[in-house]
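The complex appears here minus one protein chain, its other protein chains still in place.
Then we have subunit A:
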Amino acid sequence: MDDLLADFVAETREMLQAIEGEIVAWEADPADRERLDAIFRFVHTVKGNCGFFDFPRLERLSHAAESALSEVRAGRRRASSTLVTAVLAVIDRITDMIEAIDAGEELPEGGDDMLIDALEPGRDEPDSEMIQAGEQTSPRAARTGNTRSIRLPVELLDRVMSGVSDMVLARNELARRLRDHGADPALQAPFERLSTILDEVREGATRMRMQRLEHLFGALPRMVRDLSAELGKQVMIDLEGGDVELDREMIESVRDPLTHILRNAVDHGVEPPAERLAAGKREIGIIAVSARRTGNRITIAVSDDGRGIALDKLAKKAVAAGVASAADVAAMTGEQKLDLIFAPGLSTADTVSQVSGRGVGMDVVRANVEKFGGSVSVSSKEGRGTIVFLHLPLTLSIVEGLTVKVGPHTLGLPRSYIVEIARSVSRSVEVDRLGDGIFLTFRGERVPCLDLAEVLGLEEKVDLDRATFVFLRLVSGDLFALAVDRVLDNEDFVLKPLSPALEAIGLYGGTALLDDGKPILKIDVPRLADAYGLASHTRIRTTIQERSAEASAPVEHAVVFTSFAGRRRAIRMAPIRHIHTLPVSAIEPTEAGMLATVDGAILPLLGTEGGTFTNETITALRLGDGEVELLYAVAGIVDSVELPGPVVPLEGEDTLEGTALIDGAIVGVIDAHGLFARYGRTAMPAQRPTCRLPGSDPWVASFLEPLIRSAGYDVLGDSDGCAADITVTLDTAEEPGGAAAAVVRLRSRPEGAEHDPESIYRYDREGLLSALARVRTGAR
């Protein structure tokens, strides 16, 4: 019986949520038969159910509402605003009673008769007028029936989820063993099938936790209706994207911030009708709430067509509140001023109203949203309206991040803060020690830097000459860097909460298991920044530097795709010759790897690791270096993009040239040189030509040498006596000693071509490679 009762409460609550929007829509258009039917069905169901449970008061209320509504349905009565209000009051009372039943309390006493009386046709209302036939709208297409569903405890879902996670870990372990022991093809095929099925199950299990945003949106029309009525405003709400799915915990977390933003929009955004008319707007303000999903993030935008935010007024308030000085404010751009809205203790309202109050400001909204890994931004035009964007991660528990190594420790950094990664040896970073602090000069900006080893209290500090710097931008806009020994890889962290003893350290924001089952800790970036005083409390950047270096960099294009292993990868456009769709029958696994026939040629097929051929055809990129061709299988092509900024080398991933930041995501860039070096070898000349490099420079050793090697050269050092086919020099115009067939001169800076027109900028890959190619064809 208790189970039945709990089901009744849960079901009624769910219906209540769903019905709220309908009621407001019905009020706006009382002739809307479909809405009326939905509400009628609700009270009818409640009446039926509570009769069964013996809740006489609930039954009487729902019966009264049902009768009144059935009169309307029969066309004997009109849905006046009085009737709507009375029905709303009944539904509110039903809600209260349901809560009381759930809490096991006595139902709230009395007042039912008044509510029921209010449903009766009124004396001063022309309620009983017959509805004219023409007033009825044509009935809309009936809704499709509900999909079948069952109710499950969240705990059970969590258990299934963690079971699936365990299976994935076990699968990865098994995959590693199979690889290490040389897989028997008889095992490989069923293993891959199992693997694919498991991935599907995992996706399904993840989706089980998802809920449509409708659950959140359902309550909004009613709220806006009540608010605007209270404030004497007329507001219409427009909801879009209710079918977007979000982790149910996330939906709960976003409820309060969203409610607050909506209140602000009604209270401060939308003007009273008279003011709107005077401004040449429609009397009725429109608030649009829309949600959409991009990649792993959801954006909810709340826009109103109200008065917008007066920047100067806001700035004055900020000065008055002591958030910023008059000089600060004078130097701010519009965007920066707008950002003051997130400063603590600021409100744009002249009067403190009952609705928005003064207690909770946008600073609290921002803090709450950031707590679960989201962010808030605002855009506004004075007189035209305001849009508030909530950017949310898809789930609370999965965070994209980067693993870094410091001493013996592997740690995770959440991706959302990372703006750039630079290596000390790349010389794009200057390191200064001032006092006890470390400061970097990077792209004309001076950035404070923390030695992560020092932060962690390790004995051995990070060697700043060989360190990798991860640049992190806090939501407040402050930039700082962390010096680490190495950057390892991109990972999706499935975050688990920390035990209290570890939480108390104040450095970590959760733990996650890597694919191999090893636990790592995620650094809590905001807390770290706070602990070291790196976060200013308002977003005021003292200097905004011109990023001239960026503008002059040559634009390179790349194709972004999803790899067979499900990772997002990019490959430079240059080596791509063609995109093929190949039948799986054209693929032949061999001892030496996959081969595929295309256009009568047999080419090696790469990129199939970690996936299976589930379709009859696959997509493959045909790559060529002018001599050798090979195929690279992809699960799907995402986009072609400009490669923004430099590709940052990544250690421990020999198939990747490095990573680039594309559309806010870190994407691994396929090392095409590496591919050709490894798989195009058969076509290489047997005798590799030799190349002499200046030995002393670390840049040469770590950057140039691999490139030269992958271009097919054996590398000789300065001291090797034998003759080289080609000599490369850096930043010197002199002819080097020793016999060489040809010399390629590199220079460190992009400029300077006028002094030495034949020299090549050292990052001019194309130039360097074509120079090498010229020499090679000439040498043969």
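Everything that follows uses one rule, which is that a residue touches a chain if its C-beta (ideal position, glycine included) is under 8 Å from a C-beta of that chain, and two chains touch if they have at least 3 such contacts; residues count from 1.
Rule of thumb we're sticking to: contacts and distances are computed from a predicted model.
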From "ABC transporter ATP-binding protein", "Inner-membrane translocator", "Na+/H+ antiporter subunit C" or "Chemotaxis protein CheW", the hidden chain's UniProt protein name:
"Chemotaxis protein CheW"
Which one touches the absent chain: A:Arg446, A:Lys496 or A:Arg709?
A:Lys496
Which is it among A:Ala467, A:Leu521, A:Ala677 or A:Val728 that touches the chain not included here?
A:Leu521
Sole contact to the chain not displayed, among A:Val9, A:Leu169 or A:Met236
A:Leu169
If the hidden chain were put back, which of A:Leu115, A:Leu227, A:Val289 or A:Leu513 would touch it?
A:Leu513
Absent chain, residues of subunit A that touch it
162, 165-166, 168-170, 408-410, 456-458, 494, 496-502, 504-505, 507-508, 511-513, 517-521
